[in-house]
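All protein chains but one are shown at their positions in the complex.
Here is subunit A:
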């Protein structure tokens, strides 16, 4: 087949600036990252990238054809010409590949379901209603105008003078409804107590804690129990609408695992991928919107998320290639810290038991963890 038409191979202009190709590359041997030993643990897909300069292309002999310009030189048709300055990444800037730690999430409040329903007989009383999933027995506690207790995990103090709210217990089941069991009497609170104020960052108008109740001994090994999520807290603030009615907005959700606290963050684009992720062949032929497939190869389903911007837009294979070429997210061009591969298991089932997909990583949570 007649590949490489004239358009592809522009004749290099003699007057071009040779040596431009390597301009973005540090001096040889100057890769600060190269000396660091690979961190222990099974979660790096590519231990090779830590193995010094030659690791990547040479180790995978078959890839040579794919990355012919790994040394930072430019393809012949680009040499001496500044038309397309796209070039391989200096190695120390390459984002790392990570696989996810799986944290078993036993309790989950469906963020989008949280709403305030006024009591018909007394509109200043609001029912805090929501839907949740739990795969163990679970205890729900709803606090109003409560303060996060410093130095303790997922513990909240009610407003001074208020009694500790009464917890409600639920059996294990998915898609449970919490209706009319927590009442917020707005007449008992000052308006500013119902609005989150960043000046008092530990005080929240509404805190809903879902605790997983694990039988002390018996089912599951002790190590299982340790790694399980002990509780999930949902923090919300109220807002008074023009008509005088109240609405609420979730500020954040955190989970408590052992002594560590993580903030839950949504991943953009995971919905499409989770629903259709398993059927490569199908995704391949029938998607008009292109919502599920990797934006790069347009073939394989998406499973890799760019951090910190949380765009799930690539398949693992393309992420590995991208990593060598650029440190910018394909969607938003934000610098990439790391790439996170998430395998959605059993995606043939319409609904994953874990509820809305979210990744837990100790980014902002690091602060609460430090205490």
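The working rule: contacts are C-beta pairs under 8 Å (C-beta built on N, C-alpha and C of every residue); 3 or more make two chains touch, one makes a residue touch a chain; residues count from 1.
FYI, contacts and distances are computed from a predicted model.
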Omitted chain per UniProt, picking from "Phospholipid/glycerol acyltransferase domain-containing protein", "Methyltransferase-like protein 5", "HPS3 biogenesis of lysosomal organelles complex 2 subunit 1" or "Ubiquitin-conjugating enzyme E2", is "Ubiquitin-conjugating enzyme E2"
Touching the hidden chain, out of A:194, A:313 or A:340, is A:313
Touch assignment to the omitted chain, from A:112, A:149 or A:298, lands on A:298
Interface residues of subunit A toward the undisplayed chain are 1-5, 7-8, 75, 77, 83-86, 284, 295-299, 313, 318, 321-322, 325-326, 328, 330-331, 333
